[in-house]
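Only a single protein chain was left out; the remaining protein chains are all shown in position.
Read from first to last, the chains carry the letters A and B; within each, the first residue is number 1.
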Amino acid sequence: MSITRQDIEHVAALARLALSDEEQQLFTSQMGAILSYVETLNELSTDGIQPTAHAVPMANAFRPDQVAASIGHDRALANAPDKNETYFRVPPVIE
Amino acid sequence: MELYEHTIHTLHQQLKLRQVSSVELTKALLARIAATDPSVNAFITVTSEQALADAAAADARIARGDCAPLTGIPVALKDIFLTEGIRTTCASRMLENFIAPYDATAWARLKAQGAVLLGKLNQDEFAMGSSNENSAFGPVHNPWNRDHIPGGSSGGSAAAIAAQQAIATLGTDTGGSIRQPASHCGCVGLKPTYGRVSRYGVIAYASSLDQVGPLTRDVTDAALLLGAIAGHDPKDSTSVNCPVPDYTAALTLDLKGRTIGLPKEYFIEGLDPEVQQAMQQAIETYRRLGAEFVEVSLPHTSYAVATYYLIATAEASSNLARYEGVRFGHRAKDTAGLIDLMMRSRSEGFGAEVKRRIMLGTYALSSGYYDAYYLKAQKVRTLIQQDFTNAFEKVDLLLTPVAPTPAFRIGEKTADPLQMYLSDIFTIPVNLAGICGISVPAGISDAGLPIGLQLLGRPFGEETILQAAYSFEQATDWHTKKAAL
Partner (left out) sequence: MRYQPVIGLEVHVQLKTDSKIFCGCSTRFGAEPNLNTCPVCLGLPGALPVLNRQVVEFAIMAGLATNCSITPTNIFARKNYFYPDLPKGYQISQFDLPICLAGHLDIAVGEQTKRIGITRIHMEEDAGKLVHGQGGGSGVDLNRAGTPLLEVVSEPDMRTADEAVAYLKKLYQIVTYLGICDGNMEEGSFRCDANVSVMPMGSDKFGTRAEIKNVNSFKFVKAAIEYEISRQIELIEDGGTVVQETRLFDPAKGITRSMRGKEEAHDYRYFPDPDLVPVVISDEWVDRVKNGLPELPETKYQRFLSQYGLPEYDAEVVTASRTLADYFEQCAQACGNAKSAANWVMGELTRSLNDNSVTIENSPVSPAQLAGLIGLIDKGTISGTIAKKVFEELWKNGGDAATIVEQQGLAQVSDSGAIEAAIDQIMAANMGQVEEYRGGKEKVFGFFVGQVMKAMKGKANPAVVNDLLKQKLAG
């Protein structure tokens, strides 16, 4: 299955990646090749097979409803690229 | 023998008996790093001050009579483990200046024993790669031959052992990223069963495949290090709540009656003749040790790489969505609004391979393609896991090559990503099935490059593969060979 330049643009937008023209071109051909390869899976019949979401069967991993210490402002904001008081700051968002 | 050539278990004795101090040991390793790393590039961050402080504290503790297996032992960690207060980059521009605000559980457990942190190791960016050529901090050079790759993604972790820059290291393995570099660098690398070791504080690549494991000089060290980090972690929902045995107790020599399976799909035409030869010799060694071989089949092997590259990239595309320049990490300058900020921060912060995998994963999950790609891959995964379950009904463990060839040259496979992906064929199925695997040194090519063999065990069958690995190791001398640096 071939993937078009438009497909690449659409996926890049979904993934919030700004690709250069070169990258778009390169990815279009590389992804096309990879997708053709992964399509070999269609040779296999998987009717009636359950998907495996977890390699080791586990269930019910819970924690009790107890408050544990939060890490505090300093550590929460320590790596913030931009902040205002104790908010993380981003360009204005219009809703 | 130099201090830096020792193992955890021999050093433990010496430290306990106060024949050597942790500070001396740490200084020796720091000097070794300074001397060798300019040509290996295994380290992204060397934490000399911290290391010496840790060592002094360890010595004080030992003086009080408190000496656990890892007390005072200098180790290094793949830069994918969060280490509180210390820069953690995951070999990416995206996290170039990220200071971790908390410790990964695996590191915290070593820290609690008094291990000494030498620094953070180079890797493929976000664990995506098989050659350590995808690092924003330059490639790692194989200490056995600097023009060759060390393997990946835990290239730095393996190279540091081969270059004797650390006594032991931790890496992560998602499709072979501990076992393959261990094989290429002539050291031991263990991928435990999924859920055996906590993933909390390990930067996620593919959540259902990632596992933490040790890279060490010998099998005994691997057993010790595994014992120190394994066990349930309430902070990781996927960590399994079952007891951790004393793995060193499994290290016996007798293999009589052990049945070892040889999956026919792994011993194919096209296997490098030197790898083939190493495997043959290993099989003979095992026969002499009393093991019996049975041919088995893992019929869905040829679909494993495709399955992996759909599941891993899908999970990765989601795991890496948090890197958008808002709360931490690289933020692009002079952006035109929020969406531009996110797009440019991500595009500037991520390298090409990371972008490629995010794109692939996003595509595999997208509307209209989910069933054909992601869901299909999850179903094939069931078949692959079933193959192993069936095989383990007939045999105790499996023996396979680790990589189709010894380490290739730096730059040799970077032009075609698909070619690079296909070289993971022997290691990938293990992660898909969630079982355990270990790579041990089993030969050296004529060109002087190590060749490893892989032993695969049932879920939570680490004792079986450690024993088989130990037995082989003690019957051969591959583990004593050292890279000339």
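We take it that a residue touches a chain if its C-beta (ideal position, glycine included) is under 8 Å from a C-beta of that chain, and two chains touch if they have at least 3 such contacts.
All values reported here derive from a predicted model rather than from experimental measurement.
> Can you tell me which of B:101, B:227 or B:443 touches the chain that was removed from the display?
B:101
> Determine which one of B:8, B:202 or B:260 touches the chain that has been left out.
Considering the complete complex, B:202 is the one touching the chain left out.
> Would you write out the residues of chain A that touch the absent chain, in ascending order?
14, 16, 53-54, 58-73, 76-77, 82, 84-95
> Of the residues in chain B, which ones touch the absent chain?
So the residues of chain B touching the missing chain come out as 81-82, 88, 90, 95, 98, 101-102, 104, 199-204, 206-208, 234-238, 314-315, 317-318, 320-324, 326-328, 338-339, 342, 362, 365-367, 370, 374.
We adopt the following convention: only the chains that are shown with their structure count from here on.
> From the mean C-alpha coordinate of chain A to that of chain B, what's the distance rounded to whole Å?
23
> Considering only the defined contacts, which chain A positions touch chain B in the complex?
For this pair, the touching residues of chain A are 3, 7-8, 11-12, 14-19, 23, 27, 30-31, 33-35, 37-44, 46, 49-56, 58, 61, 63, 71, 75-76, 78-82, 88, 90-91, 93.
> Residue numbers of chain B touching chain A in their complex, please.
Of all residues in chain B, those touching chain A are 97-99, 101-102, 193-195, 208-209, 234, 237-238, 240, 300, 302-303, 305-307, 309-310, 317, 321, 324-331, 335, 337-344, 346-347, 350, 352, 355-356, 358-360, 362-363, 366, 372-373, 375-383, 385, 417-418, 421, 431-434, 459.
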